[in-house]
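What you see is the complex with one protein chain gone and the rest in place.
Then we have chain A:
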Amino acid sequence: KLVAMEVTQLLLNAQSIDGTVRKHAEENLKLFQSQNLAGFLLSLAGELANDEKPVDSRKLAGLVLKNALDAKEQHRKYELVQRWLSLDMATKTQIRAFLLKTLSSPVPDVRSTASQVIAKVAGIELPQNQWPELVGSLLSNIHQLPAHVKQATLETLGYLCEEVSPDVVEQEHVNKILTAVVQGMNAAEGNNDVRLAATRALYMALGFAQANFNNDMERDYIMRVVCEATLSPEVKIRQAAFECLVSIASTYYEKLAHYMQDIFNITAKAVREDDESVALQAIEFWSSICDEEIDILEEYGGEFTGDSDVPCFYFTKQALPALVPLLLETLLKQEEDQDLDEGAWNIAMAGGTCLGLVARAVGDDIVPHVMPFIEEKISKPDWREREAATYAFGSILEGPSPDKLMTIVNAALTFMLNALTKDPSNHVKDTTAWTLGRIFEFLHGSTIETPIITQANCQQIITVLIQTMKDAPNVAEKACGALYFLAQGYEDIGPNSPLTPFFQEIIQSLLAVAHREDATESRLRTAAYEALNEVVRCSTDETSAMVLQLVPVIMLELHNTLEGEKLSSDEREKQNELQGLLCGCLQVIIQKLGSEPTKYVFMQHADQMMGLFLRVFGCKSATAHEEAMLAIGALAYAAGPDFAKYMPEFYKYLEMGLQNFEEYQVCAVTVGVIGDICRALEDKILPYCDGIMTQLLKDLSSNQLHRSVKPPIFSCFGDIALAIGENFEKYINYSMPMLQSAAELSAHASGADDEMTEYTNSLRNGILEAYSGIFQGFKNSPKTQLLIPYAPHILQFLDSIYMEKDMDEVVMKTAIGVLGDLADTLGSHVGGLIQQSVSSKEFLNECLSSDDHTIKEAAEWAKHAITRAISV
């Protein structure tokens, strides 16, 4: 057994610069942990608490302890929680005591580490009703504590609120926590460290303050203290206080009316005068208010139910005359090279972004407030003024009605095109090209009555954009983006596109951009291929011959990326990214040309293309893998039963994709492609089904796989069953119980939050699609009776999701379809059962009178099938 001294040494060695020493120490720590977990954790806690030990070993002890309690991956986290809960009480009690003791340590880092570990333990134990005395003991004599202990205690309370759900803490404790925190924030608190810790703790505790925000007096008090803290002489406190305001803006939007005037004054002062870190938070407050109002108004617009939970208070609209000038001022504070730096974020960018949100929240009203600024500055000699004016213009293009903008935009268009070619400033050109893109995005397309792009100016616009694509990478990238939206506006143009005369030139220019030596800067190459994709997507039959010519070109490029010599890891990464782009481009082309009348000619490339995709799988890159897989799915659909010839070679990559838990997108895409292949091959997929089903069942039972992949796996069962019919028999015994238990789980969505409801519905949809596929696959087969035992459960499932009243329209349609399929396949065997079900009455009637015709159609079908089943 290791003694304390040795632990200290191990922890220090684990941070050694000498790799061998470090590795050895890490292995020993692992060994210790695996041999005696309780002893290991206890000695870590002891190390952390011991003020005589070196700071470095104590900090690492705390970190290792924390990692023994929590992990990012859901399944790992669950294991760790179970492991902690199963430790003996004596050990846990000792560890808790060590942790609490550490909060009084004179070493700040050590206290902070202990705070986080305590919160992790609380996160595990409070929901289990263990360590009930924790909150009490933290708060017991907080007023008498020395400042550094008080600071650590407040920090701990903050972390605790972040870690624990509000419903496991009694309201009485919540009140005490908030009281302590808000008092700590008060100007009367003389110690800045304490005040900062309290302010940050409030940020995390806001979710606990629901009841307190409903109480006028308590809310007034909290708001007053927060607003006062934004005026603290200490910049970190001001910043933390504004963070609280930002969070309050979204959490308690509907409680703010009373405070908005004060908050406006505070934020305006901060934006104009304060340190940038504070000013950014102040702008973010208004961005968050806009976010809320945009959401609320969208909900209003969606359906005129009038019973939206939160009313819109139109704070943005009321603040408009003062807010817009404030934001416009920020636009003039650009940084020289902000367009070249991916990570840049400054007050000008934040202000412009906020202006865009304001435009979306208030619509037409913003225009008169911004136009004078634009008109005054757009031609000024100082590039800052021209850029600010252009950026303001680009920012307000989404929100106001086309009617309001049309005249202005038409007048500005020539100016913009001119600026793109002539303005000396890279910055101005970047923003101008971006603004053109916004014009095309929001004011060009089949829904706009008076088109911006006409026969008269189309040629000029395209010429300028193509010219601009030769400019600096950041400017060229925006020009590609503008072209993207230019093409998109013609997506439903019909057989004759105005782009046809320029098609060849556009394609060639985009390929030339993609080949520029500096194409990897400013995502230029990506933007070029994205624009190329959109141009292809929106092309018409007139230009299909030119798209066809593109096929060998893109294939050759893909081929070249696969011939790479020895590459550095940086070069390889770029290569893989390019492979992803090229596969993506081929995917778009396959979808465009893979049907009549181009299909026949196009499919002559299929063998070669498939060969390339298979080689892409050889390069270990998740993005390229995913793109190639998507392309193959599209190819399978186009090829139909002929796809069978690729299966022997392709199969192992399918399997590989299904095993890729870590890059779950790859797994998800692979599952989708199996569906494509099922529909293409029908029963010719049979020889591969054992392998595929085994892997799918493994995926479902794995707790490592991201949950979003599971619903599509169920749908995939349905695809397979529909393809192979009664041959699905041998999988019935495995798949049905899985469907059944998933159905039970998903019947009652746990939790009221939207995300969970959405997931539950996607899970239900997957399960139902599986049932549909299985029933349809067995139809008219003598083996139909194998399914009869499952009918009661399936009907019960349908009934219970109907009763739950939280299904979306997709689920409704699939569910009523399953009812029909069940009746149709099992017929008179289940006539009685069906008649007893709620689904065959209320649910069916509800669907029959649905406004959604796809639901109605499925319901008519179900009704027909049921009538036949019960009439026999």
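Here is the rule we go by: contacts are C-beta pairs under 8 Å (C-beta built on N, C-alpha and C of every residue); 3 or more make two chains touch, one makes a residue touch a chain; residues count from 1.
Basically, contacts and distances are computed from a predicted model.
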Choices "Coatomer subunit zeta", "Snurportin-1", "Pyruvate dehydrogenase E1 component subunit beta" or "Cytochrome b-245 light chain" - which one is the UniProt name of the chain not shown: "Snurportin-1"
Residue touching the undisplayed chain, where the options are A:T330, A:T353 or A:S746: A:T353
Omitted-chain contact residue, chosen from A:K478, A:R525 or A:R764: A:K478
Which residue of A:Q15, A:S379, A:Q549 or A:T867 touches the chain not shown here: A:T867
Interface residues of chain A (partner: the chain not displayed): 155, 158, 200, 239-240, 243, 277, 280-281, 284, 287, 339, 343-345, 349-350, 353, 430-431, 434, 478, 481, 484, 526, 529-530, 533-534, 580, 584, 587-588, 591, 596-597, 623, 627, 630, 633-634, 637, 665, 669, 672, 675-676, 679, 715, 718-719, 722, 769, 772-773, 776-777, 779-780, 817, 820-821, 824-825, 853, 856-857, 860-861, 863-865, 867-868, 871-872
